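Only a portion of the chains appears, each positioned as in the full assembly.
To keep things simple, chains are lettered A and B as they appear, and every chain counts its residues starting from 1.
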Amino acid sequence: MNRQVVEIIMGSDSDWPTMQVCHKHLEEYSIHSRVTILSAHRTPKTLTEHIIKAESNGILIFIAGAGLNASLAGCIAALTVRPVISVPICNGPLNGIDALLASSQMPSGIPVATMTIGQSGARNAALLAIQILALTTPELYAKLRDYKAAQANEVDQQNQLFQQRLNNEFME
Amino acid sequence: MNRQVVEIIMGSDSDWPTMQVCHKHLEEYSIHSRVTILSAHRTPKTLTEHIIKAESNGILIFIAGAGLNASLAGCIAALTVRPVISVPICNGPLNGIDALLASSQMPSGIPVATMTIGQSGARNAALLAIQILALTTPELYAKLRDYKAAQANEVDQQNQLFQQRLNNEFME
């Protein structure tokens, strides 16, 4: 995939430690996502122009990371008919429950696909984007199946190592 | 005040039973507010144009009523430097706590004045708008002081009636 089809948008570079997990996971599938800092509240006009242009230039999936009242994903979804995925970021005193509710409780007619709060959600946002692209890209589909198998293997191996560790503890 | 300086914006006419309380209370102070149905998510472009035009045409205060993730107030605040007041509306399974958190947990730099959930908040939104206008309108200020005195009187009278009722109950 030479051209960029996934765009990660975040409200501030302070969201990067979370959203980098998303970006890296996309890279593992050779999907070079565009990352842009844009704010629903501080750059509403740039956001509007950017999203409309991005959609017409071929961005297929938007991933938004935002904390507090997390309007970013919803405001993007208001402007595009491409799938919008939201990663609620845990950056305030309410630990992201505000961002989770604001992301998920969208009104009828404007879907936003809400993920887990924080880095787990960032990784899952990448995976959902890949799952969507894999619907028409057999290589991605194969990679996802490999990843799923690898996940299972990883748990199995973790389990085997753990059994050894547990046995050793008892033998000591 | 002949020209309209307060605008009530709500996402749907189903919000009117709540926001009507706001509109009526403004009328009691002879402030004829404009009421417009506009949605942060369904009419983002109209909203943008509307707010910019409204500000340049003399709207001084915006009051937004919205439920669920209640982005409306924040999206208006992103477009104007006029005060924006939010009334969280209680219209979903979470009883407005989602709308309250989404209204109040605004990021730094974009203030939204959040009121009580529901009709009490709608009345208070009207009063805050009047308080703001009263800063430079002595008649409004006088009316507000009268209203405050009347509020106290009303409680006093309610108390007196209640004492009679209580006495009657005991005498029966």
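In this section, a contact is a pair of C-beta atoms (placed from the backbone, for glycine too) under 8 Å apart; a residue touches a chain by one contact, two chains touch by 3 or more.
This is a predicted model, so every value here is computed, not measured.
J.: Whole-complex copy count for this homo-oligomer, where the file places 2 chains?
T.: 8
Quick note on the criterion: only the chains that are shown with their structure count from here on.
J.: Can you tell me the C-alpha superposition angle of subunit A onto subunit B, nearest 5°?
T.: The two chains, subunit A and subunit B, differ by a rotation of 180 degrees.
J.: Centre to centre, by mean C-alpha position, how many angstrom separate subunit A and subunit B?
T.: 36
J.: Any idea which subunit B residues touch subunit A in the complex?
T.: Answer in residue numbers: 11, 39-42, 44-45, 48, 67-69, 71, 74-75, 77-79, 92, 94, 97-98, 101-107, 109-110.
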